[in-house]
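Working notes, structure below.
Removed: one protein chain of the complex. Kept in place: all other protein chains.
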Amino acid sequence: MTDQQPMLVARDLNMHLVFDNEVAKVVDNVSLVVRKGEVLGIVGESGSGKSMLALSLLGLPPQPYGKIVGGNVTYRGIDLLNPTSARTVVGKRIGMVFENPGASLDPCYRIGDQITETIHAHEEIDKREARERAIKLLTLVGIADPVATFSSYPHQLSGGMQQRTGIAIALSGNPEMLVADNPTSALDVTIQAQIMRLIEDLRVRLGLTVVWITNNMGIVAKVCDRVAVIYAGQIVEYGRVRDVLKNPGHPYTQALLQASPRIHDQQPLIPLRGNPPSFTDLGTGCRFAARCPKVIARCREADIELRDLGAAHEARCILTGQSS
Amino acid sequence: MRFLKKFLSRPSTMAASAVVVIVVLLAIMAPLVSPWDPVRVFPGLRNASLFTPGHILGTDQAGRDILSRLIWGARVTLVMGTVPVVLSMVIGTLLGLIAAYYAGALDFAILRLMEVLFAFPLVLLAVLAAAVFGNGMVNAMLAMAVAMVPYVIRAVYASAKPAMELTYVEASIIRGASASHVMLAEILPSIFPSLVVFATSMIPLFIIFAAGLSYLGVAIQPPTPEWGLMIAEGQQVIQVASHVPTVPGLVLLVVCFCLNVVSDRLQRELDPRTRQRHGARLPASG
Partner (left out) sequence: MIRYIIRRGSHFVFILFAISVIVFLAIRMAPGDPIVHLAGPFATATQRAQIRTSYGLDKPLPVQYVKWVEKAVQGDLGLSMQLHVPVWGLLVGKLLNSVLLIVGSMIIAITLGWGLGILSGLKPGSFVDRLAQLLAISGISLPAFWFGMLLIIAFAIRLPWFPASGIISNRGSGGVGDVLWHLVLPALATAALPAGIMIRLTRSTIIETMQLPFVNALKAKGLSNRVVTQHIIRNAMPALLNMTGMQAGFLLTADIFTEVVFSWPGLGFQIYTAIIAQDYMAVQGAVLFVCIIFVALNIIVDVLRPLFDPRIRLV
């Protein structure tokens, strides 16, 4: 099914937001591997640090306060934390699609220019060819009138068209991998389904490896092969989707599953109470302790490591698995 | 209390605040700390240079002790910088709140008035008003306050109008709260911090503005000591005793500099946007 070759490898990645008198540890010792051809899901609530993680994986901590303070990220061995080497990968071999398509397009430039600019950044090509390629990309993502869209400004397009454009931009470097940061949450429900289908379609047609970042377990269940669950900047569970869904090791994962609507199931939805902790106020011990229904005294004593549940399935909870 | 500690955490802020406090204290205690009477003339000692015995900052072109004039002048300068700001903030805030609350004829009238006032460049309005209504401290302060009102109205309106859409404000209106209650007890507290920041940043500008008007001769009249006036009068002897106009200006510069530093720091602490970052959740990019 999937080629076991690792593409994107992150090891002990740490990203902090450094303010005047506080530090927010937004990405905390994250390690993960994305293998060729698979679809990795990164799931967590709003505020869990998913988007920050996505940007950090590309070596792009948000300015002006973000800093990568530890660990490394490589793509096929190329260091993504080194701006020079990263430039051969980011935008070219990895494309990224963003959450709010309207806000992710530069409002002062035309759509066509935003696509061709990416093309020109990664290859020597003349303007006419770049324009043709851009129009082909717009067609590929399902835009009805690519020539008109080419000359439009972002605010003149609907949400769905803006996101399709975002996908076209992400594909303009002929990438092998696509990172999709919650690409559907800002869209209407019907458009959501269309975009999801589009991405799945493109994945098959272009043989892409995909990282899906979402707060929706349903999406994970549907399209992902493996999943990493994030809470308060840390990975709290990691494994194959079918293993995690059947046997969630971490109470947070369990809570997420219980709170997700399942069409064929009559089980009541059990919402998760409370809010994620503030990143500047984390303290020691398990970060989920305040909201965990299974919390015991030992949970708050020391920081918890990821524990092995077998078959490449790990969870950060002392109540399950063995220490690895 | 914690706010005060945070506010004073940097040495630059502490130093600047100390300077401001000292100047204010000196101004208040002028009769006690001033070495001489500010209008007393020392015949034969005109344009005395710095460190002349008995007159550490020298004397001006009329033979009056500069240090004493500076201390007494602090009173005038500080008052002229603060009173117009307070006055225009009060009037402007009321008008701005009214304009935001009552959409319709009142709103229209206030905004049109604002536009007309805006058509008069700030400085021109003040100079004109001072000229029309006569010189003197009170007139100058009134003129500056009037000139500033449209800016306050605009700022208050811009903050208060969106506040009208806030749920708790709407709830209050539905519950039958009176107009004044809604405006003063619901909307005003939410925009108060930004108004304070606005006001404190205006004070140093107004101090300079007042000094400038005095320099032009349309505000404070001699022999009252005022830093801007001292500079104007001292300009006559600029060739022979350059310290006479220079020292008051230096004092103006330092005081305004410190006021600006304090106001900046206040803004950092009070501005809701930056406050949200400290300890709160990250912006919506989960």
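Each chain gets a letter, A and B, in the order it is written, and its residues are counted from 1.
Here is the rule we use: a residue touches a chain if its C-beta (ideal position, glycine included) is under 8 Å from a C-beta of that chain, and two chains touch if they have at least 3 such contacts.
Everything quoted here is computed from the prediction, not taken from an experiment.
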Just one of A:121, A:206, A:259 or A:296 touches the chain that is missing; which is it?
-> A:121
Identify the residue among A:44, A:71, A:91 or A:248 that touches the chain left out of the display.
-> A:91
Pick out which of B:62, B:123 or B:177 touches the chain that's been left out of the picture.
-> B:123
Footprint of the hidden chain on subunit B, which residues?
-> 115-116, 118-124, 127-129, 131-134, 204-205, 208, 211-212, 215-218, 228, 231, 235, 238-239, 242, 245-246, 248-249, 252-253, 256-257, 259-261, 264, 285
Spell out, residue by residue, where the missing chain touches subunit A.
-> 55, 58, 60, 62-64, 87, 89-92, 95-96, 98-100, 103-109, 117-118, 121-122, 153, 155, 166, 169, 172-173
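By our rule, only the chains that are shown with their structure count from here on.
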How many Å are there between the centre of subunit A and the centre of subunit B, using C-alpha atoms for each centre?
-> 50
